[in-house]
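Yeah, one chain of the complex is gone here, protein chain that is, but the others are all in their spots.
Here is subunit A:
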Amino acid sequence: TPRNATPEIPRRIQAAQEPASVLEEARLRLHVSAIPESLPCREEEFQDIYNFVESKLIDGTGGCMYISGVPGTGKTATVHEVIRCLQQAAEDEELPPFQFVEINGMKLTDPHQAYVQILEFLTGQKVTAAHAAVLLAKLFSTPGPKRKTTVLVVDELDLLWTRKQNVMYNLFDWPTQKHSKLIILAIANTMDLPERIMMNRVASRLGLTRMSFQPYTYKQLQQIVSSRLKGVKAFEEDAVQLVSRKVAALSGDARRCLDICRRATEICEFARQNRTPEIVRMAHVTEAIDEMFSSPYVNAIRNASLHEQIFLKAILAEFRRAGVEEATVQQIYHHFVALCRVEGLQSPTVSEIMAICSRLGACRLLLVEATNKYLHMRVRLNLSQDDVLYALREE
């Protein structure tokens, strides 16, 4: 194994093109990765976290903070911004210097790999997980006079759960030790995670310093989009408002809002004729929203072949007859033959019916059992009967 390999993706020969038009510029700024210098609408949370870490740094003690919130509410971005500001302050010698380590539960193959990564960040050693745990415990429990404070950010905390919870226990136990000088910022999605999955002794070490990020309201989303588009006239004011209101009503996820806006710029670009500059209007945004949020089932049923549609009708007929939302293929087959007779079609053979059934099962319009039961295979609808009726009726 090449021990000292430097991981790198080859560079491109010609530099990437810079945005040429207003819409391209807007698209670049609206990309989720283009995180702005200061996050709008998260000033309060920023200040809270900043104060917490700053006070611990000045005191030279350790501590934990638990940050929760649904995805896309700016948790990780805010924490990163706090760290950036603190590093700036440390460089200006307003604060004592500190080390910054980050691990992400999702980027580990196993919870115990957390030890390996932390140790590698701190000392550059590459050892096994068990050994790393011992070394870290020694590192944090013995007093080192010249040791810098360490700020550890643990993202996706819930994935560090193991049956014995020893990884979580150790992580939250180190800061309580006198000489560790460790500050932990733990990030996860659910607010009640400590109560739900952690043992009492782990939850108690995590402490009560908690913060929860609320989903963005439509005004905040609107502000986020317009702050990114500052100086670029690419969007109608109302269009941004529509997107914000829709997203805020559904989830309050800023990523979704930015993605829809980005898609709307593409649609606008498709729609415009000869290079006249165009701004994104209501129609484009509506189309983008429909594209991203609409349910695919109805469209799938409308584009199904005739016999597949009749099969769905036969299922509905059988459900109505039996009053139960589950039927075997044999029962459906009898309705199918009857329906074909009414329509004046030649009814397909049982093999073909089975093929139809498994095709509908493959695209998950139906939920079906394993096919080796043949005619006694049980079938359910994966969507409501009303949706099927709606899709079949409008012709």
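One rule holds for everything that comes next: a residue touches a chain if its C-beta (ideal position, glycine included) is under 8 Å from a C-beta of that chain, and two chains touch if they have at least 3 such contacts; residues count from 1.
Heads up, the rule we're going with is that contacts and distances are computed from a predicted model.
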Hidden chain of the complex, named as in its UniProt record, picked from "Origin recognition complex subunit 4", "Aspartate--tRNA ligase, cytoplasmic", "NADH-ubiquinone oxidoreductase chain 5" or "Trafficking protein particle complex subunit": "Origin recognition complex subunit 4"
Residue of A:Met106, A:Ala249, A:Val324 or A:Val342 touching the missing chain in the full complex: A:Met106
Of A:Ala322, A:Leu375 or A:Leu389, the residue in touch with the unshown chain: A:Leu375
Per the touch definition above, residue among A:Arg84, A:Arg364 or A:Arg378 touching the missing chain: A:Arg364
Hidden partner interface residues of subunit A, rising order: 1-2, 5-17, 19, 24, 27-28, 31-35, 70-72, 106-110, 113, 116-117, 156, 159, 189, 253, 255-256, 259, 262-263, 266, 270, 291-292, 296-297, 299-300, 303-308, 330, 333, 337, 345-346, 348-352, 355-356, 359, 362-365, 372-376, 382
